[in-house]
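The full complex has more chains than appear here; those shown keep their coordinates.
Lettered A, B and C in written order, each chain numbered from 1.
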């Protein structure tokens, strides 16, 4: 249930609604726009096992709410995800990320431009990172990706450079003016990663790591939430809801392929998730064609397909020498490949009325 | 194994190679280009259970072949599909379909233009078909789709108008100058469907109906081979190989979505299959975003994504009044939706250096 | 909708109901038991495109039916499959197959005993078939499996011995008194295969080959219908419905594994399909652990699991020398392995109150 307040309703009337909700065992989540405040009503579920009642509210409660001063309308949101739904927030959410290399100092993910994010899968060394960052920045990427904490299927695989990797990312930011996106894998690392990163990434294996979702919901950095490798779109939006419900509105979804029977690709990119998420939710969505395919030969085509389908950004693995990469070299573009991709992305973006802002 | 003959080798030397192969229990499949003839060597497998030996040829046989007059080179094709592989036929196959409404009288599927195929899922009546055909032709479609024989999951569902439907399709071809594509479901219907259709379609449920593949391999009409709903790309290309091995070179692959755990879409379109098939094979590939998604709201985005990824054509369901369709109304575009899609397709096609020829 | 007639209702009253249905554009499917006749009401769908109305009958029709003489009750079947549903036929269907080696001359599939069906994947030669048949008969199998027509993923693979293979199967039947189960792949072969086989098999690739389903529905041999490799249970029961709707009541379902992301097994056997089908349908269900796993090391465990879950029979590939098999050797048991499996199957069958009748 969502309570839409009248335009310019004052704090007192809002407080009154919240108190009313509390009195009925519910809680309210404020979404304050320029003209209007909207309150998402959440059923409170405590350790005593009190059941959520948000789904099956007594009609008299919604009627009573409509009668409160300042309330314009009470809407029932039919979807299990509420704050993430377009019913709750009809206009697109635009996530703003400060980027010093851009002329107006900010990248707007979910806005009219397609945002290019590129860099190595994994931070391996200062030289590798700086070379890659310089190259991708030169071609127009404004956000630098690079893993310092890496999920490795095997305990004997490379698990990343840790905080040393974060420091190198910060150094690259200083050098090239790009914003940094990097993965955080466990709740206790969130604060530390926030010291270095501009955007936190929650990986596919952690899409339902609820303690981690709660924690990234409490910070003020944007969060890229990758789709779980066998997550339905509903489950994915419910994972986003965890973050939103903690008060962090800056969630960016990332399609990175799902697991199917097909063996020739690492994953099967579900491109239809892009328009479907746009329909169901106001949150921006970006694409990761590197993880999505596992083969660099397919990355360009899937980048263009993503843009044509409406993606708000591309997250692309680039490595100066993919054959020597410690991780996922087979899916990393070379720098020349990234260079030739950029104008193609731009052309397709323009064809659908968008563009790519590179500075 | 593939035997590449020297340029301008004469019939006698070719015959000599074929005789040699026959003498070793093998057979040869001729592919005669303008300058050069290539012979695909197939292991013969007879009712006596003789095993295929093409995969494990005695080295002396390939060496002996190389020594025959007129033989330039003997190549081992590493893929299980041979005639369908790009190793066998490095340049793109272009399937030519006579279309009287086009200025030069032919649609070239696999050429530089993206070919638009549209029409109702199912032929329901003369009025429905004619209305739709006229409208999609007016907007630029050059090939008319429409099912006369329909696979129905339930025996109590509508199974199509049969030959009466084919007659209506032929009437629409006469009226609007479009070519006709329609499904054939069983070997004994192939000749009858060929009397009316310009392109035969083998549906997803029949991708491994080998008797049907053999039969459409024996006729001279192009065949659209839809991907099985859980077929790997290798299995799909092997199904194409059945048709090619019977001598019909005009096979067009069609990605129409695969079955996954995601429930919000009818199927998950595997857009990465488009560039992957282009890499592995010389055959053209088209996309069916209607079956691929099951929701008309997603059809436009997935059409554009397909074009951006390199599709050679779009097969789109359009219905004058989708809510009254006997079958699959939810995934059919309305005529105004199809009208607004066309310039978008054109724009994306141009962005990647292709176009859409509408007449 | 199902019309249940009063006990011992006469032909005239039944005819009256059928005439009434016809007058309303519907048709009736008779199921005549010892005491009672039940009429399944099917919506008629003709080439003119008349829609099925069975799903959305006018209440007045069902009321009118209830008022007809001899009608005891009119039931609405909620499932899309009707003749296959347990609502329609509450007791288990028992498919009787004449087997001369059995003491009472008949195997009852769906009865209290688990029926053992074994033999080679493919008939390769008289020696191979006779050796295997003799061995599996000796160990207690009463039905001999063996493919004469084989679906091969590649056109260059072995496609079976054809009618010669059927003749060998008939010879093995004469020699060892077993019944024969073998695959039929295309409608025009049905009559020919019926001349030799006791049970027809429709393979996984043909589960939705509707022309084939229609055709095997018209003959009087039992049909084993394998689950399509990505067929839902509902689709499978609807495929069975095709056969039943043509008048052949002797359909046996066969779980043979579905396609999933797991690569270590050829398919993932859905053992839960066994109790689920038993709940939804009255039809017998058997298991094919050879196709279901692709590895002979897993066949015994999956045979026992199937029996524990309630399977009515096992269809097991056995080869005298699996390493030399033309097809699927890796999943064939050796004869000693089959020998050691039999007492285990018997023990598990007894543990759940069934047994294995071997003669």
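Following the convention adopted for this analysis, contacts are C-beta pairs under 8 Å (C-beta built on N, C-alpha and C of every residue); 3 or more make two chains touch, one makes a residue touch a chain.
Since we're looking at a predicted model, the values are computed, not measured.
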| item | value |
| --- | --- |
| Total copies in the full complex, given that 3 are placed here | 4 |
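Keep in mind that, in the parts below, only the chains that are shown with their structure count from here on.
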| item | value |
| --- | --- |
| Distance from chain C to chain A - Cα centre to Cα centre, in angstrom | 49 |
| Whole-Å gap separating chain A and chain B, where each centre is the average of the chain's CA atoms | 38 |
| Between chain C and chain B, distance of the C-alpha-averaged centres to the nearest whole Å | 34 |
| Multi-chain contact sites of chain C, meaning residues that touch two or more partners | 230, 259 |
| Interfacial residue positions of chain A with respect to chain C in the complex | 230, 259-261, 263 |
| In the complex with chain B, residue positions of chain C that touch it | 42-43, 45, 47-49, 51-52, 54-55, 80-82, 124-125, 151-162, 164, 185-188, 205-206, 208-213, 229-230, 235, 238, 241-242, 245, 259, 326 |
| Sites on chain B touched by chain A in the complex | 230, 232-234, 258, 260-265, 268-272, 274-276, 279, 292-293, 297-298, 300-302, 304-310, 344, 347-348, 350-352 |
